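Shown here: the complex without one of its protein chains, the others still in place.
So, chain A:
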């Protein structure tokens, strides 16, 4: 599976074989199909777009049409080992509530999002005074699905506030590479942030 997006490859490494997975906003099912083949995972993708659901069915991925803005009340507590949300957090109406929901139905959560704190974003806004457009955020402000953009520091502040424990963090550049400097200054240098999280014991 050399065609797999590098961020998805990192996620794959985080997942124990045979796990039960829920993939929120699973798109065309690429990640789940990969995980089913490489990690023998079972579970479902949730997706709202009918065309993407067809693409999942073509891959043999179990996919359920769902609107993430309506929550995950269909699922029982701790029904999954991992709940994944790749590049979707920034597109939902209630990202804070969804984060907590994913950690209710799953033992652990894996979240990836475009880091709005990246230096290019800061420069773009600083110099142009306009909303940044980049490879990770290719839309204009009025037609973007991304309505809740955040930075690495924003995300970590929310986690701290909600008692969410960060188990692992990985930031990459647009080509999904990382280096020591990036690990030192993730909010400034990272384009994409990947987190493995869980609800801290209360």
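Here is the rule we use: a contact is a pair of C-beta atoms (placed from the backbone, for glycine too) under 8 Å apart; a residue touches a chain by one contact, two chains touch by 3 or more; residues count from 1.
One rule holds in what follows: contacts and distances are computed from a predicted model.
Engineer: What is the protein name, per UniProt, of the chain that does not appear here: "Carbohydrate ABC transporter permease", "Homoserine O-succinyltransferase", "Lactate utilization protein C" or "Heavy metal translocating P-type ATPase"?
Structural biologist: "Homoserine O-succinyltransferase"
Engineer: Which residue from A:57, A:167 or A:181 sits in contact with the chain not drawn here?
Structural biologist: A:57
Engineer: Which is it among A:5, A:20, A:148 or A:162 that touches the chain not included here?
Structural biologist: A:20
Engineer: Thinking of the whole complex, not just what is shown, which of A:76, A:153 or A:183 touches the missing chain?
Structural biologist: Result: among the candidates, A:76 touches the missing chain.
Engineer: Kindly note down the residues of chain A that lie in touch with the hidden chain.
Structural biologist: 20, 42, 44, 50-51, 53-58, 60-65, 74-76, 79
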